[in-house]
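Have a look at this one.
A single protein chain has been omitted from the complex, and every remaining protein chain is retained in its original position.
To keep things simple, chains are lettered A and B as they appear, and every chain counts its residues starting from 1.
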Amino acid sequence: MTAARAIALRLLARWETLLVVAIVGAGIWSTTLSPFFLKRANLLDLVTPYIFIGLMAFGLTFVVVAGEIDISIVSNMAVSVVCFAQVFDAGVNVWLAALIGLVVATVLGLVNGALVSVLDLPSLAITLGTMAAYAGLAYVILSGEGVASFPSGYTKIGGGYIAGNELPIALPVILAVAVVLGIVLHATRFGRYVFTIGSNREAARFSGIPVMRVRMAVFAASGLMAGLAGVVYVGYFGSARADAGTGSLLDVVTAVVLGGVDIFGGAGSMLGVFLALVLVAELRNGMQLANIQGDTQDIVIGGLLLAAIVAGNLVRRAQTGRFRVRPLRLGRKEVIAHDAADALMPSKLAPQNLKGR
Amino acid sequence: MNFPLRRTSAQSLASAVFRLREIGILFALGAAVAFFAIRAPNFLSTGNWQGIAQNVAIVIVVGVGETLVVLTRNIDLSVGSIVGLTAYLSAATFAHHTGASVALVALIAIAIGFGLGLVNGLLVAVARVPAIIATLATLAIYRGVDVQITGGGNITAYQLPDRFLKLASTKPVGVPTLAWIAAGVAIVGAAAVRWAPWSRDFYAIGSNPEAARFAGIPVGRRVITAFAISGALAGLGGFLFASRFPTVDAVAAKGFELDVITAVVIGGVNVFGGSGTMLGVVLGALLVATIQDGFTLLRISEFWRLFFNGFAIVVAVTIDALVTRRLQEALRRRRAEALAARHLEAGT
Partner (left out) sequence: MHRRRLAVTGIVAGAALVTMLALTLSAGARTSKGYKIFFLPKTTTIPVFTQNALGAKAAAKELGDTITYNGPTDVSGPKQVPFIDSAARQGYNGIVISTSDPNAVAPALKRAAAKGVKVVSYDGDTAPDSRTIFVAPSSNKLIGAIEVQWASDETHNKGEVAILSATPTSPNQNTWIKFMKQELAKPKYKNMKLVKIAYGNDDPTESAKQTQALVQAYPNLKAIIAPTTVGIQAAAQELQQEGKCKKIQLTGLGLPNDMRKYVKAGCANKFGLWDERAFGYLATYVVHNVIAGKLTGKLGQTLKAGKLGTFKVVVSDGNKPVVVLGPPLAFTPKNIDKYHF
């Protein structure tokens, strides 16, 4: 095998390349489904309704790369939305109120982070609990009809269009956010810490990384992004209610996993998540334009989520040339599925200790 | 060798912790009952307790299956959708074949649930999709299939034979039939987990999958089994659900998985896998149902109940983890002492 061919193969086997191929493929499929898909206005507007989902997916990416999970993220957004709305409704300036929404979301993220990192509890179970708790809290804070009287100067940002009324303002915004977060994850010391902790926490600890603080920070980041998603959500829909984001968790998790972020931690890229978001938005848009029933859409997205993991497993094995199941290595990305929980919530608890060290 | 001795001491310590756990829930249950009995009129009435028993029955049936899955250090989020789908299919079968035997339809529902659970198991064990992702996806897929099958319509009580509806309305010896069925499932589950040789594998896999594999346990097969049983019991749960709430549409049992997982986690099943008892799960489900019933009687909003559910999970997990850590320290200390004693013996 020549070097050039090896490089080409490696590039081809990169997850992001596959995503681009999938996006083109889904685009062709969508074009056959509906003649309206290829219109410029449609293509530009593709991602707009899913921007709040994308922002949450970006936040979740940090958590998952660090080897944890945060399924409370959608409920967290709902709480921040209703806090924002209540504060605004009480007469506070809308931008200040939005800022308070961000602070609330970050604090809720920190609560998850403290439970997971300081007390060293499993993030899956903890965020499953806070998912319900935060959802209830949102309704307690603002039940009923919600708040909708947001000034147009504010809703313009979330739902407005420029350049001949075709380019949604939100599109450059999310691109900018994706770039900034990409830099944070891939080009800063913090980002490196997150990757190291995700691939091997013990090693990270021994190499002097402040593991506890970084794990706390990824949950805070996830909370902050939930808050930002809430701010955009209110801007786009012009309505703040306790049921904000209902049923979005599947899309958020799909974007992250489809984006090639290793659910066991330690690998993933912001670009991949962004591309996955585009793919999900594109598929939903195409199916919508073809008037395919909502439930069929859910089945397709669910199937896509499964296919992404299975394909990921195959690609990874193709890359490393291993077709044999190797003995387990706990907490590493090569662990086999039974240790999903382990990798999702690695901890000093049961497994290691019972190994009889 | 004093290997047996060590094992006994570790075992007794572990079972002591389980008992402590169950006593803890019992204590909480007692406190809740006392509180609501004072604050809420009617709380202690027979009718109210029959209501609680009915509400908790289906949670227990599905919870027993979920427990097996959690024991193997996995999770099954799709049970709500399986319950919804099998509830509709059971009701539809009765609606189209009024003469169908109740037992036969129950078996069909269980078989369908088994199949859906098997798919989960295969995804997790063979396709190596992490359980949370696999079942999050099948949660959406099974519900989507449910919506397609219902076609946006519903089956109503009027279309169902009384023989079937009686399952939920009769109360032999003052206890609802549903509760008898749940008790039966829980007892069989508890017995199986205690005495069946293969069931101990679940604990072994959950405690340490690597060691379990080296010890020759067919890990993949056991995990598939756990998911399939969870699916089958969710199928039974769906069948009972249709009898209890006979107007079945595509949103039936939406979010039910959260009730089940709450009961399992509060019941002391360790989310790291490897520990938990069926009695704990039954008590956990009872505790949640009692508190929710009390909230209803006190007219506390639905939303506080949701908040409480989540809060309870967090508290239970926290306590669990702290207790487990203590237990492990104690175990290690005992082992060290035993080792020291052996050295001492050898020395003299």
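To be clear about the criterion, a contact is a pair of C-beta atoms (placed from the backbone, for glycine too) under 8 Å apart; a residue touches a chain by one contact, two chains touch by 3 or more.
Here the structure is a predicted model, which means the values were calculated and not measured.
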Listed residues A:G54, A:G129 or A:G159, member touching the removed chain: A:G159
For chain A, the residues touching the chain missing from this view: 29, 32-34, 36, 39, 41-42, 45, 49, 143-144, 146, 148, 155, 159, 233, 236-239, 241, 243-247, 284-285, 287-296, 298, 300, 303, 307, 310, 314, 323
Missing-chain contacts mapped onto chain B: 42, 47-48, 51, 55, 143-144, 147, 150-154, 156-158, 169, 245, 247, 249-251, 296, 299, 302
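Criterion: only the chains that are shown with their structure count from here on.
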Computed distance of Cα centres, chain B from chain A, in Å: 29
Residue numbers on chain B that touch chain A, as the complex places them: 72-75, 123-125, 127-134, 136-141, 143-145, 147-148, 205, 207-211, 213, 219-220, 223, 250, 258, 261-262, 265, 270-274, 301-314, 317-318, 321-322, 324-325, 328, 332
Footprint of chain B on chain A - complex, ascending: 69, 71, 115, 119-122, 124-126, 128-137, 139-140, 143, 242, 249-250, 253, 257, 263-264, 293-299, 301-303, 305-306, 309-310, 313, 327-328, 330, 336-345, 347, 349-351, 353-355
